[in-house]
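If you scroll down you'll find the structure; I have some questions about it.
Omission of a single protein chain aside, the complex is shown with its protein chains in their original locations.
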Amino acid sequence: MTASATEAAVSAIHIEDLWKRYGKVEAVRGISLDVRPGEIFGLIGPDGAGKTSTFQVLAGVMEATSGTASIFGKPARDARSETGYLTQVFSLYPDLTVLENIRYMGDLRRVPPDEITRRGQRYLRMFDMDRFEDRLAGRLSGGMKQKLALACALVPEPRVLLLDEPTTGVDPVSRREFWDTLAHLAAGGLTILLATPYLDEAERCHRVALIHQGLIQNTGTPAELRASLNSKRMELHTSNLSGAEEIINTLAGPDQEIVDVQRFGDRLDLIVRHPDAAEVILRDTLIPAGLTIDDIRIDEPTLENTFVATLRNLGQEVHSEPFPGRHGHAELKGQVAIGATNLRKEFGAFTAVKDVSLDIKYGEIYGLLGANGAGKTTTIKMLCGLLEPTFGKMQLAGKSGGLRSGSVRQRIGYMSQKFSLYNDMSIKENLEFFAGVYGVPEEEREEKMRWVLSFSGLEGKQDQLTGSLPQGWKQRVAFGAAIQHEPSILFLDEPTSGVDPLARRAFWTMINRLADAGTAILVTTHYLEEAEQCNRLGFMVAGELVTEGSPTAIKSAQGGHLLEFVVDQPQRAMEMLKTDEERWRVSLFGDRLHVITDDEAAAAIRATTSRIELAGMKVITAREGRFSLEDVFISVVEKARQQGKFVSED
Amino acid sequence: MKLIQFLFGYRIRALLKKEFAQIRRDRRLAMSLILPPVLQLLLFSFVLNATVSNLKLGIIDESRTPESRNLTSTLTESKSFRMAGYYYSVDKMGDAISKGELDAGVVIPHDYTGELERGRPVTVQFLLNAMNANTAAIAQGYAEGVILTYNRTLGAQGIHARFSQIAAPALSRKGLALMTSTYLYNPGLVGTWFVVTGIFGLLIILNGSIVAATSMVKEREQGTIEQLLMCPAGTYEIIVAKIAPLFFLLFMMVLFATAIIKFVFDVPFEGNILILFAGAALCILSGIGIGTVLATFTHSAFQAQLTSFFVNPLLTTASGAVTPAEAVPGWLQPLVRINPIRHFSVIARSSMIKGSGLETLWPNFLVLSIFTVVMVSLSVWRFRKQLS
Partner (left out) sequence: MRRIFAQVRKELTQIVRDRLALSLALILPIMQLMLMGNAISLSVEDLPVAVQDLDDSPSSHLFIDAFRQSITFHVIPFSTKISPDEAFIRNEARAVLIIPNHFGRDIARGTNSPVQMMIDGSDSNTARLIAGFSAQVANSWNTTNGAAARVQPVKAAIRFWYNPGRSSKKFYGPGIFVLALSLFPPLLATLATAKEGEQKTILQVYVSSISAHEFILGKIFTFMIVAFCECLLLLTILFTYFGLSFAGDPTPFIVATILYAFCTSSFGTMIGAAIPNQAAAMQAVALGGFLLVFMLSGLIFPIQNIPESIRWLSNFIWGRYYIDIVRDALLQGGGWPAVWWKVGIIAIIGSIFYTLAWRNMRRMQLKS
């Protein structure tokens, strides 16, 4: 693991055997890595993996317990003038305006005043924020706050950017814009080290390292990591998902042909060693059991698959006891659990939600997606009875009036965004409280609690203070607490933020079980890959529900094609294409260029290739790719915006 | 039946258990409810002492006769004045007063004895530093009192005998109204009795309101409020469960404070102690009520505290807790009338020192009860509204 002196010299960031201890806790346990100049390097890992500690050492704001961390050959603390650092929470002064924030950061770093103005203007223009110069930072949306923080960090013209989970809580549209900006900056020679819990973002890095429990598990380009799995991903569409999943689960195992199976909203994803052999096995087992195989597609595994495999190799599998459900709601299946017709909410002159109508049935998982400010939170609050709609009819648990009554709330499980538990109580006390207040029968409490602890992987730790748990664990306990009383309707507002991929799978397995038992579930998430596990999705733009349907239906309803190019000068190609096409249609994923077109695929590939080559660049490969839900989401939002639906930027 | 269901329902039990668990963990809260109040009670009551005694007296004796020395010794023999030095010019003494070396000065004229012998009245000049109006007023009383006594003692002496003959023939004399003052309940005029009983209510209200505000706003600050509002418990259940442990802790504080008042400050307990405790209980609830209302207007503990900076000075100054309530200007008197601190201090003082009973204190109890009910209802109403 010792890097040679020459390698250290060419490295923008050089970390060698870095340790960080807080008392007994070892946050970082001997990390070594090198980041080359101009590279976007992703540090991927769940909460509590040691990412933030590493960043704080690199930013020079904290001392390491041992080891070296240097930036362009200088110790990190002395190289502070070379680094820009974005922290997880927006490190802005919310009561200063955009320009004042930039000015202050520039002044602190002794940038000449006229340079501050000049560069500030340049970055704001680059981020499409020059209209908001005089807006208070606190009044910006999450995405814009992050872009402003980035502008502040860029004004002193650092050579290295350290971004610690810059996109947490930022919606997909803003996230994509943010990444386009990063790609642009990296092409200009800036070195970027970035931490993220989102594996789809890792695809846009040049290289990534998987970090888990303070150790780096795997380093390489996204393609290398995917290839290291030596497997293919198989999408299986079948009539009875839960039946098929059950059968395949008995076949799957690390040494088997089928390595892994995961259920999505309308399909199963299998990790297989040899697609052909696997297909034979599937036909031999599923068809005799009376199940159909409607469609099979083979694709590359995702980074998430890689990560899950890596964690499994480390023995991190979540083994949870089956949920001791006593009160199924199967008899309710098919009835409407949550119904809304023409729901409307006005705050003064501002209409947050416009004529939203939806029906969610018992046994259904419904995903509500939308950018920040699209009215998602307001809609949920109305649907669960916390907020009175200005106009429109509501139906909840079979009742259309008195939605605030105790008996209705008794049937609802609710897990709010991020804060559902009392940090100052032990895990046990939290669970006892929710069991008590929802009147879970005494005789069931013991086994329910045991189940939550096993689901959270916290057996024997029930007396620990909840506040001392990392976010991901807290989310699991909160989820457990919310379903102890076996509600027939479940609201989950971003339940999996900060949860590592393995635990997220356990979450979704459980959500599927509950739905099978007849529970109606409404989920919101910013993580679109996850949204594919819903039965139905609704996209909200500017307070309106613009698209609704199953993930596959939504994707196939999306006209147009996704083209993937590998070009010798990807950055220049992107800049050029962006001037011709609408900006959102072009984006850079690491070294690959994605172009979304409404034309016929082959013709569009030809046309784009010739445009790139005319400009003197070389196209290495060009092919049609597959839409991700995120691509669909972004084009839905953009098209709605073109139709004059203004997405609130507040 | 419904009440019993409400009191012993599973939901309120779960809520109570949760609140007690949280309070138990919150060391800072428990500490801030027991330690500072006790310290404040001790410190305030020892420190806030308006007693004027041992005033530093400077003397210019231009007469320098046995009679003038007799006067100066009468002045300094009392506990009121203490000899702080002889001076030879009024300017020098003035300097000493302005530097704070002296509180008062006395100038005995050079013809003091001569004039008295001639049977003419003589004027002794007192110079008082009136920067502190209270001290000056009391010093004035002392000075006049000493001179009055001195005049009476003169009666036995030769000078006075002569003086009476020359200046005031007995025939034209009318009788004097001789004023004697007696002090009831506190014959030793122990200053701390007043202060300590006033501080008592002040502590309950100020600590109660801030603790209640912090604890109420915590749900909001940490974002758990939505989760709480989504559970089947009613608003009253939530509020009652929030108030109960605070009430319990604050009542512990009251017991502590009562013990200190009794054993450290020796305040007599003339009346029924239950009346004191009943008053304290209502006062605690008023304090919690103020806090819960403050909390529904703010988003974080520090904002609640900041807001209390606006409310507390008003409540304190218009309370009559450490200064006489009559000294509060007229435009603030309406506030005095509804101020729970004021009513509790009346209850505490009257029942402890004077032994008053419920038959005379019921108006104070009534105001405290109404205040509590209004505040708690207001906070329940605001609590319901706070999400939209």
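Order as written gives the chain letters A and B; numbering starts at 1 within each chain.
Heads up, the rule we're going with is that a residue touches a chain if its C-beta (ideal position, glycine included) is under 8 Å from a C-beta of that chain, and two chains touch if they have at least 3 such contacts.
Owing to the predicted nature of the structure, the values given are computational and were not obtained by experimental measurement.
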item	value
Partners of the unshown chain among those that are drawn	A, B
Of A:L92, A:L421 or A:L563, the residue in touch with the unshown chain	A:L92
Full-complex contact with the absent chain, from A:V35, A:A49, A:M105 or A:L528	A:M105
Hidden-chain contact residue, picked from the options B:S73, B:T360 or B:S377	B:T360
Residue of B:L71, B:M230 or B:L285 touching the missing chain in the full complex	B:L71
Touching residues on chain B - with respect to the absent chain	28, 32, 36, 40, 43-44, 46-52, 54, 71, 94, 97-100, 116, 121-138, 140-145, 147-148, 150-151, 154, 159-160, 163, 167-169, 172-191, 193-194, 197, 214, 300-303, 305-307, 309-310, 313-314, 317-318, 322-324, 326-329, 332, 346, 349-350, 353-356, 360
Hidden partner interface residues of chain A, rising order	20, 22, 56, 59-63, 77, 80-81, 83-85, 87, 89, 91-93, 95-96, 100, 103-105, 107-110, 136, 152
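One rule holds in what follows: only the chains that are shown with their structure count from here on.
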item	value
Chain centre separation in whole Å, for chain B relative to chain A (CA means)	61
Complex contacts: residues of chain A adjacent to chain B	381, 384, 386-388, 406-407, 409-410, 412, 414-426, 429, 432-439, 465
Chain B residues within the chain A interface of the complex	10-11, 13-15, 17-18, 21-22, 25-26, 222-224, 226-227, 229-234, 387-388
